[in-house]
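One chain of protein is taken out of this complex; the other chains stay put.
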Amino acid sequence: MSQNYLKVKGLSKKFGNVVALNNFSLEVARGELVTLLGPSGCGKTTALRLVAGLERQDSGTIFLESRDLTLIPAHHRNMGMVFQAYSLFPNLTVAENVAFGLQMRKVDRSARIKKAHELLDLVGLDSQSARFPHQLSGGQQQRVALARALAFEPEILLLDEPLSALDAQVRSNLREEIRRLQLSLGTTTLFVTHDQEEAMSISDRVGVMNEGRLEQIDTPDDLYNHPKNVFIANFVGLMNQVSGTKTGKSVSVFGANLKVKNEVVTDGRVLVYIRPEFVELECTESDADAKVISRLFLGSVSQVICQLNDGTIVHSLLSSRMSAEFAPGIRVKIRVNEDEVLVSNG
Amino acid sequence: MALQTSKRFSTWIGGFLLVVPSIAAVTVFVYGMIVWTIKISMTDRISASVKEPKFVGFQNYTNLLSDTRFTHAFENLVKFTFVFIVGTTIAGFIMALLLEKGIKGEGFFRSFYLYPLAISFIAMGTVWNWLLNSNVDADAGGLNLLLQKVGLGFLQNSWYLSENGAAYALALPAIWQMAGYVLALFLAGFRGIPDDLREAARVDGASEAKIYRYVLFPQLTPTLFTVLIILGHVSMKVFDLIIGINGKSYVTQVVAVYMWESTFDQRNYAKGTAIAVVLLLLIALIIIPYLRWVIKQENENR
Partner (left out) sequence: MTAELLEKKPNPIANKRKRSGKEQFWLIFRYTSLTFIWFLIVMPIYVLVVNSLKGVKDVYLVNAFDLPKSLDFSAWPISWSGGDYFSAFSLGESMTRTLFFVVQSSLISAIIGSINGYVFAKWKFPGSNIVFTLFLFGMFIPYQAVMIPLVQLVTNMGVNKSIYVLVMAHVIYGIPICTLIFRNYYASIPDELIEAGLVDKASRIRIYRSIILPLSLPAFVVVLIWQFTSAWNDFLFAIFLTGGSPKLSVATTTLNFITGSSNQVFYGLNMTASLIVSLPTLVVYIFLGRYFLRGLLSGSLKG
């Protein structure tokens, strides 16, 4: 995939004295769905709004192929956008909402009505086309908003936490639907969310943001398995932090010597990062590392929560069949089923 | 959600007892007095000397129809109402439009635009009496003088002393006083529209002008409705303003002023009450549907 359809370079934005976005760069390939993920206040929404043209950057450039969008106002950018909620025009019917962008582009009436029905059909709401937004459920409203954003065939689709106001069940359905539509229409999409499950499940690539910077952008797999730094490791997925002792390129933890992935850390006591699925447990009477506090049954897998002698909590993800024996109070020995780990001075 | 009205007598009786005095006061002094007014309006108590008034049915009302002073006052009221409503709505709307996006110094402008609402019509009567003075050219003062100074001398006129324009002229101070109210209503209307809607329209390709035309203005229709109703009923009641500027003079009499004159100068209670009932009906005609609309909306929002 050539990654130069949307090119954002060196965007910075301050609100008063608060730096919202700091030298943010991003390239998105045609047809790709890229998600910006991060805690609230990390600048992901600002980045999206700058791309949409709803805010003006202090510095930096935005290109779509060879077109310079940097100074183009929002209404000439030809981007579709779905907001968190409340963004349907209450005075227009569902069909009129969807046709709004086409009306602004002076598409004639019959053509835009036809297109509106086509899109409403795509999101499964053509039967509601004559209704008004307040007569729809939250999930339906967001579907309409999606149809509206896609109606004028935008070059980029921007999604600003479109699912965050919805119930869990509706959220996961709509999430899959967004992905299905995006793939079938081939619309290049920039998606913003604070929900990592959402981000990981539907994206081609996920960019994790922190304090106005893009920390790492990779496929969901790489992000999870090869986090570039401790922030990513902690932010994406569940991560155990246990103390170990580092000497040179190896670290000793739970009696094993593991390779250190990141080498900038000084020797001595360090924090070692281990995913729960790499923590294996074994019942023991004598040389126990920890005691089981509780076991959460999650279906095919279970999460066993243990407490080390120094008080640290360690999570282990085991298949449910294997973990039945780890009842609360059982003393266990811990084995790390991984060769290379991230460490930090902590 | 409101607390459920409890079916059990013991739980609501306390609350009911607390408002009984108010219910009694409103029943007697609002509804009771209205009934009494209607009763007087159907008697022949046309002067203080009638000690035992007799029932005459709608006589006093039919008399009003042929009373040229009443029809004159009514005509004045219609003229005044028209200019007042149109002028105040436009003025207030423009003010709201200029302020709605937020501008440095908004608080300053807004407080000045709203302060006329806090001042009594009677107190402003003196000034407006001056400003609307009919002298022109060399003798001019007030607005005529101001018009000369800005080179619009040809617009000078005799304001509330003119034969046909008197009622229109008096709408001017009323607009001055009430425009702030309309500003406040429209400004609140604008600000009640979520930002997301403007932004959604913007990314959908609407220019600023089109955002107003297609997204913001249509949503202010309920506000406009409220504005028209409120101004309408204020206008029908207009009294102090007219008295303050021009007293009871025939040329600027409106219904409320004529009612006062009939009651106090002529001691014709029958006529006074009949006029009052006509006024009440006019206002009820616009206020009752409005109340129903507001209550329906409130119930929908729960």
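All chains are identified by letter, namely A and B, in their written order; residue positions are counted from 1 within each chain.
Here, a residue touches a chain if its C-beta (ideal position, glycine included) is under 8 Å from a C-beta of that chain, and two chains touch if they have at least 3 such contacts.
Remember, it's a predicted structure, so these values are computed and weren't measured experimentally.
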item: Among B:Ile40, B:Val83 or B:Leu220, the residue in touch with the chain that has been omitted; value: B:Ile40
item: Interface with the unshown chain - residue positions in chain B; value: 1-3, 5, 12-16, 18-19, 21-23, 25-26, 29-31, 33-34, 36-37, 40, 94-95, 98-103, 105-106, 109-131, 133, 135, 139-142, 145-146, 173, 176, 181, 184-185, 187-188, 190-192, 195, 198-199, 202, 223, 226, 230, 233, 236-237, 239-240, 243-244, 247, 256, 259-260, 263-264, 269, 272-273, 275-277, 279-280, 283-284, 287-288, 290-291, 294-295
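In the analysis below, only the chains that are shown with their structure count from here on.
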item: Intercentroid distance (Cα basis), chain B paired with chain A, Å; value: 56
item: Chain B contact footprint on chain A (complex, rising order); value: 52-54, 73-81, 83-92, 100-101, 103-105, 145, 148-149, 152, 158
item: Chain B to chain A touching residues, read off their complex; value: 194, 196-197, 199-207, 210, 214-215, 218-219, 221
